[in-house]
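The structure appears right after this line, and notes come after that.
A protein chain is absent from this complex, but the other protein chains hold their places.
Chain nomenclature is as follows: A, B, C and D, assigned in order of appearance, with residue numbering initiated at 1 for each chain independently.
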Amino acid sequence: MNPEYSVSTAELASLAPEIVLTVGGSLLLLLEAFAPRLRRSFHWLGLAFVAAASWYVATLPAGPSFAGLIEASSLTAAFSQAVLLAAALGLLVAPGYLSRERLLAGEYPALLLWCAAGLLLLVRGVELLTLFVALELLSLCLYGLAGFHRRIASSAEAALKYFLMGAFVSAFLVYGIALVYGETGSTRIEGIAAALARGQGSPGLLLLGFLLLACGFAFKLSLVPFHAWAPDVYQGAPSPVVAFLSVAPKVASVVVLVRLVLLVAESPLGGKWPDLLALLAAASMLVGNLFALVQRDIKRMLAYSGIAHMGYVMIPLAAPGPHSWQPVLVYLVAYVLMNAGAFAIVTMIYGQPGEQHAISSLAGWGYRFPLLAGCLTVCMVSLAGVPPTAGFLGKYFVFLHAIEHGRLGLALIGIATSLIGVAFYLRVVYMLYMKPEVAAPEGFVIDFGGRVGAVIAAGGSLLLGIWPQRFLSWVAASFERL
Amino acid sequence: MDALSLLWWIPALPFLGAAVNGLLVRNGQKGLVTFVGLAAPGASMLLGLTAIWQYATGLAPEPLRQAVYSWTVGEMSIDVAFRLDPLSAVMTFVVTVVGFLIHVYSVGYMGREEGYRRYFSFLNLFMGAMLLLVLGSNFLVMFVGWEGVGLCSYLLIGYYFDQEFPPEAGKKAFVVNRIGDFAFLVGMLALFASFGTLEFGEITERVLAAPEIAKAPYVFGLSLAGFVTLCLFIGAMGKSAQIPLYVWLPDAMAGPTPVSALIHAATMVTAGVYMVVRTNVLYQLAPEISLFVAGIGAATAIFAATIGLAQNDIKKVLAYSTVSQLGYMFLAAGVGAYVAAIFHLATHAFFKALLFLGSGSVIHAMGGEQDMQKMGGLRKHLPLTYPTYLIATLAIAGIPPLAGFFSKDEILAGAFAGHHHLIWGVGILTAGLTACYMFRSVYLTFHGSFRGSHEQEHHLHESPKVMTVPLVLLALGAVTAGWIGIPTGLWEMAGFADHNVLHHFLSPVIATLPGVDTGHHLSHSTELLLMLVSVAVALGGWLVAKRLWGGERGLAADRTFAERLPFVQRLLANKYYVDELYDRVIVRPLAGLARGCWKIVDTLLIDGALHVGAFVTELTGDLGRFSTTGNIRNYALYFFAGVLLLFWWMIF
Amino acid sequence: MSVPISWYLLLAAALFAIGAIGALTRRNGIAIFLSIELMLNAANLTLAAYSRLLGDRAGQMVVFFVLAVAAAEAAVGLALFIGIFRLRRTIDVNRINLLRW
Amino acid sequence: MSTSFLDLLLGDTITRFVFFPTVAGLPLLLMRRAPAATVKIYALVVSLVELALIGLFVVGRWGSTGALLARDAVLPWIDLAPLSVVYEVGLDGISLPLVLLTGLLLPIVLLGSWNGIDKHWGGYAFSMLLLTTGILGALVALDLFVFYVFWEVMLIPMYLIIGIWGAERRIYAAVKFFLFTMAGSLLMLIGILWLGWTYGRLTGVWSFRYEDLLRLELPIDQQLWLFGAFAIAFAIKVPMFPVHTWLPDAHVEAPTGGSVILAGILLKLGTYGFLRFALPLFPHAADRLTPWLLALALVGIVYGALVAWVQVDMKKLVAYSSIAHLGFVMLGIMACDLVAWQGALIQMVNHGLSTGALFLLVGMLYERRHTKKFEDFGGLAKPMPWFATVLVFSTLASVGLPALNGFVGEFMILVGTFKAGWRWFAALSTVGVVLAAIYLLKMLQQTIWGPITREENESVPDLGLREALTLAPLCVLMLWIGVAPKPFLEPSRPALAALLEDYRSRCAEPAPDEPLLAPARVSAGSPTFAAGVVDQEAGR
Partner (left out) sequence: MELLAFVVFGLAALVSAIVVVAHRSPIHSTLSLVVTLVSTAALFLMLGSPFLAALQVLLYTGAILVLFLFVIMLLNVQRERTGAAARSPFQTWSALIAAFVLAGAVCRLLWDAHGEAVLAPLTEDFVALRNTASLLFRDYLLPFEMVGLLLLVAVVVASWVARRGGADSEEESR
């Protein structure tokens, strides 16, 4: 055997989390084939794999591996953990829904775990090709998950729309990679940075290339004007999937976007990039909140709210620098908790899959589902950014960053739009508690896992708001080297 | 007993009585109510009289100040303190004595009322507040009493709360009083801001020490003294029912008659006069305001007197008479005859209380009827009420040697001496009118033949002892009260030493300012002439009344008058339409403004703007969301276009 | 006679634009997908041309992976078309709009 | 020195009484199946214990002469250098009256809601307790970030109280309340962040501590912007004209207890905010804008009174009267005079007592008759003499009758305002005094006086023992404060005096062109309590 092609143990070890997830997924698939009776425990097994991956992420030695295609650092570890948190929530909420819909199968946890693996690679990737493949890997998993409810049209439609848009955008992405590669001669972030520093390449083409890359990931983040898919997909896809789909890919994509922005912003091409991000942020906050205001479907409302939240996440990037990471991570973790929590509860208390999840159906259910409604309220309050919740903590850091770096206007837009946000988040709360019940819920499934998921999400949202010190220290430690 | 050191108990006792009756005693315990209700003001009266005696006979004529506790702290440290000086002594005397008598009278008058306990509680409360007002050593305590009596007036006017009108009248009284109070408050603010204190004594001292401060221009071309006195006088206008704030007093007659006697004749309404005299040092420094006071007083006096001529409700007649007499007092204060003002206040307290109680007795006898058109010939049924009422009428008409003569004469003399001849003329005219309408009431009520229904006639009876004894005592006062102020001129003419007790007693509280000329003295002959003129006018008024309404003539004169001069009659009977005027000019526009604020500013403009904002926001969202067409070709186009636009934006 | 390398790039850009037009204008979902394949192909051509320009084979590697990814995507995509066709009897994107607004 | 939060929670501290209601209220959420009486008694006991905790804490420190009565050990909360936020609470003379009022009103509110709240009593009580924590926290916060958090914590429970237990248009009112308040407070958040950042820029370490931020000397334009941000937040809460329209709706729709807390305390946080934060932090801006704010206060007084006059709903009348009364408080605060400030502070308490009592009374009437419209009442004094008595008493206190509490505040405010040179504002605002009599007596007129026009009113039961117990403490205090306000004025005087002196001295110097950091203030002048506190910390 030619030693040239061998893989060192160290390199394999550096891939431990992804390997655990991949192997775990495959194992579950095999169990599905050979021991379908164990289906009910698949998700718990999946959780174990996620936990193992999380442990490996935490213990991963820092540094590049695989010829510098990926790297590990405390930063990637932090975002990876956020991804894994989302994956865990996605696993916890699903079985109830799936078994009610008679979809319980090993494919679901397998796809979720693989998707998580792809996401981790996306977080860690520092080379465009790796990023692209990781993105496609996770996207394919997500297409499958979005269409997981294969018997209903809305799920299929959501998957198809997501897929077609995703494919369309990946064509742009590849073209962007081509341009950047062609003009800089490298696909590695470092190489590109070096080339940019040298002033190599045509600025116009580079600009276009980076713009295409940025737009590709902005599409994943559902930033305006690349947002339009999100409401349709969230609404149509199975709710437990959305709990995962609406948060995890965003965490990972943000990492890539921040890397790209930092790469470009520090280069001679930098110029208008911060303004570009400010523009995207403002547009997302405005459009997201405005459109969410008029939604009557809770999933769609949360989708638009997600668009808006990604706008808030972008605020720190309007003044990019290594300091941008911290508010972004804080906001994202808060977002993972509250948004996944909201979708988790939607999963449980709405009895019908499909496109209808009217907010008005919630009327009076606050007293029927005291625990879940309480958790949903906490999530809504958190999404609205009212202290003492994680959502407020996130907004605090984001606005602080804006003020610190002279983006007061953006902060003011953020305020104005979050005021609109308050209006529609509160609508959920008043439906729950202040309206008489109009229709008894039917077909709802409240299983242990889902309840745990909801409590984790809501409790986490509260805890992060009330006592954020431990979390923030961890965040700070993650960015120590920057 | 050292009554002086117990000064604060004088107002405290009635308060205590009010509290006990109000909170502890139960409705059924009538005897207990009576006991507490009488004991409190009675004890207060005894204490007050003793204190006055001890003060008056004391060696040092220095005002006595007793601080009970400090009300507030810091820069604005104001004590709850009481002050006994000649002025407050006179007032205390009047208030406690007349008050106590009316309390006693009430036992009989209100005996069968359901709210007996409530009544006594309120009446005691009133006594306490009134004593607070007169004994207070600073403006703040005075103001507490000032508003306190207003409150009691409100509560007692509205005593018959289950009827439509009395509570309305009470409200009117309170509100109109408040209008005055607000000016009072502003005056106090100005005083405090300028002098840093609200103590009467300190303010007087400082003004005397440096009058130029008070004379310095303040606002609107007024001096500080001018501004303050104007404000205070507006306060007095409200409380003492002067034009244009008199409108509440006639309505206040809706309360029980003893209340009218005590509050709306003898004590509370005179508080304004008391205050003006109390602050005479400032008024002396503001001659223009003093003149204004005199003018308002004179105008009120004659204005109310003309209305009184045309009223048929016995209490309304007395009410307008009160307004008119209060005008007199202000006239006196305005022309600088402060002692005369207090003198008239005191005598008026007796005879007006007596008149009201007498009318109460009449009403009691008539079973609640107040319309003089239904009365007549009552003198034979009411053997005690009639003479006392007559004495009071003679007193108010200014027939010597009854109380009213001396006080009224002194006022007119004061006006004449101050060369305010026009005012004097108005005063003398009013005196004639007073005699005329008061005797009208006497004739219509007691003379002629009975005009009421048979049941009423059957029911007629003299009131019980508990009511008539106070009448007699008050009549005694109405006869003799004037003798404490027999004019200096008369004494001297008769060859005696000056025994004008009141003048001597009150002289310490009337400030003598170096630059202010108060020394108008009339020659004895002029004084005598004036007296004769006023007596003649009073007698003339009486004679006119006798000619018009005396004997069996009854209401014929009124009917003739109404036929001949319907317009004037209507004008007078409807009190010059002043209430209607206020309603049209002030109340309704204000209510319209308020409604406008509510419906237009609040609902339409502010909320409307918010709703429009919300609507526009929602509309934007609602229109905008149709961009999410559900067709991914559009989404792809957004992406493509977005990329291109951003690229375009980036390269330019 | 040699062809300037930019011609390849220009050709690729033209193909990309044509593909984009197709993706935006076709109503048949599969046709849209075909257009997207065309765009990917154009991107691949660009990569290959740049690879040649740079004398660096990394570009070719990218093309290789894009091809592989395209294959996987095609499998998933076509399965999704089958799935939706089974439920809706159409693959006309104008009519796949249950989810909107 | 490493005190933990738990130590604070368990010790004899401010923190304990701030968080006790919420912590002790948590079991209420689990008592879903418990009998209603158990829930009610539990909640009442919690509230009484809370009152005792506050009382004991305050009594123990009453003699303290410094501006600050007590301060808890400072704990790091968000310690992420250089972004640090500390948890810092302290009690001084300014917050003391309001803290006591809160403690007093809590059991009263629960007792007053005994029968009026007919569903989810446990949730209601928990909301109240959580609200109390928010209020107390905001009152004692000595760190602007902490203040903001508590400030917002108040919103949700109040939103729920209005929205769940309110009347027909409750949702509209609740949302309006929430959005209005949130709009202001978000601006304030930006202001707070800006301050913290400026401090950080000057020192290298961020801080939101009140003491630290007081050292900032900002250029006038920045001050104006920041003052604007704070002032809008507070003005909405007060509420001042023209951002007051949420209040009538909120009051009318809220349940009795909600109205009492809202009027009694929540509104005061606006005026408290002006006094505590907006003025001392931005003296020059405040100074420059004083005439405008005074004018708005004046407009509020007259406008609130006028609109109150023409209301047909009893509760709405009281609500608008709150606008007028709070206008007086604002007048006093903006007059920047010690007497006026003392008056404003005591007036906050007064308004809480008298308006609280009025709302309770309206609520009691509503429980009996299920209407609040004047046209449905009249002549109630006959069947309900005690009710009438208390109503008259509270109304008179509200009118500002001397010897009752309302007068003390109004008088001191007017004196202070006049003395400070704002003669016209003081003089014109007395119009409000007149109008108060007009509209409040109108209320009496149309409810308790006059003949009984409706059959239903003939046999309305009078106050019960529980209701009497609810109202008695309020009435006693109304009279007490009116007759002898000195003990209520004294504790706050040093703090106010120090604040005022600091404010004046800062106003006297021109604003700098660039943000500057003044040296830390020593005990003199600053309300930063350098003197009175230290032993507390040292003791640990």
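Everything below uses one rule, namely that contacts are C-beta pairs under 8 Å (C-beta built on N, C-alpha and C of every residue); 3 or more make two chains touch, one makes a residue touch a chain.
Since we're looking at a predicted model, the values are computed, not measured.
Novice: Could you tell me which displayed chains border the chain that was left out of the figure?
Specialist: A, B, C
Novice: Among A:F42, A:F148 or A:F444, exactly one should touch the missing chain; which is it?
Specialist: Candidates A:F42, A:F148 or A:F444; residue touching the omitted chain: A:F148.
Novice: Tell me where the left-out chain touches subunit C, residue by residue.
Specialist: Spelled out for subunit C, the touching residues are 1-11, 13-22, 24-28, 30-31, 33-35, 37-38, 41, 44-45, 48-49, 51-53, 55, 57-58, 60-61, 63-65, 67-76, 78-83, 85-86, 91-92, 94.
Novice: In the full complex, which residues of subunit A touch the absent chain?
Specialist: 4-5, 7, 15, 22, 26, 29, 36, 39, 66-67, 69-70, 99, 102-105, 107, 110-111, 114, 117-118, 121, 129-130, 133-134, 136-137, 140-141, 143-144, 147-148, 150-151, 156, 159, 183, 201-202, 204-205, 208
Novice: Which parts of subunit B are in contact with the chain that was left out?
Specialist: Within subunit B, the residues touching the omitted chain are 633-634, 637, 640-641, 644, 647.
Following the convention adopted for this analysis, only the chains that are shown with their structure count from here on.
Novice: Nearest whole angstrom, what separates the Cα centre of subunit A from the Cα centre of subunit D?
Specialist: Comparing mean C-alpha positions, subunit D is 42 Å from subunit A.
Novice: Just how far, in Å, is the C-alpha centre of subunit C from the one of subunit B?
Specialist: 98
Novice: Can you list every residue of subunit A that touches 2 or more other chains, as numbers and ranges?
Specialist: 161, 164, 168, 172, 231-232, 423
Novice: Can you check the complex and tell me which residues of subunit B touch subunit C?
Specialist: On the subunit B side, the touching residues are 625-626, 628-633, 636-637, 640.
Novice: Quick check on the complex: what are the subunit B residues that touch subunit D?
Specialist: Interface residues on subunit B, with respect to subunit D: 69-76, 140, 143-144, 146-148, 151, 154-155, 158, 161-164, 167-168, 171, 174-175, 178-179, 181-183, 185-186, 189-190, 192-193, 219, 590-591, 593-595, 597-598, 601-602, 606-607, 610.
Novice: Considering only the defined contacts, which subunit C positions touch subunit A in the complex?
Specialist: Interface residues on subunit C, with respect to subunit A: 9, 16, 19, 23, 29, 32-33, 36, 39-40, 42-44, 46-47, 49-50, 53-54, 56, 58-59, 61-62, 65-66, 69, 72-73, 76-77, 80-81, 83-84, 87-88, 93, 96-101.
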